[in-house]
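With one protein chain withheld, the remaining protein chains of the complex are depicted in position.
Entry: subunit A
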Amino acid sequence: MNNERLHYGDKIIYMEGVVVDVDDCSISVDLKGRLGFFKAPKRMFICDTEPKVGQEIGWNMSFPEQLGPEINDKYVSNIEKERRKQEEMRTRLDNKEV
């Protein structure tokens, strides 16, 4: 199993964050203490009431660890293609708006 590759996987920390955006698909969270930001599908959040901006949430996590120094070319190529496409579409959109 992959988690055997983690050296510090058992260091579980309780974290808190603030909901900063809710859309139809996802919830965005600022981690308290300026520790970052994440956005995840709604399906991955457990909510007793309707999720709203400003609500606080908590979860356990550990430190994300590098699995190794290797670079996976497939992902690099996908990211690059994605970036180029977004750039092109952005330019086209901006030109249309002008």
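We take it that a contact is a pair of C-beta atoms (placed from the backbone, for glycine too) under 8 Å apart; a residue touches a chain by one contact, two chains touch by 3 or more; residues count from 1.
To be clear about the criterion, contacts and distances are computed from a predicted model.
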item	value
Protein that the absent chain corresponds to, by UniProt name, given "Carrier domain-containing protein", "peptidoglycan glycosyltransferase", "Quinol:cytochrome C oxidoreductase" or "D-proline reductase (Dithiol) proprotein PrdA"	"D-proline reductase (Dithiol) proprotein PrdA"
Subunit A residues that touch the omitted chain in the full complex	1-3, 23-26, 39-51, 67-68, 70, 72-75, 78, 81-82, 85-90, 93
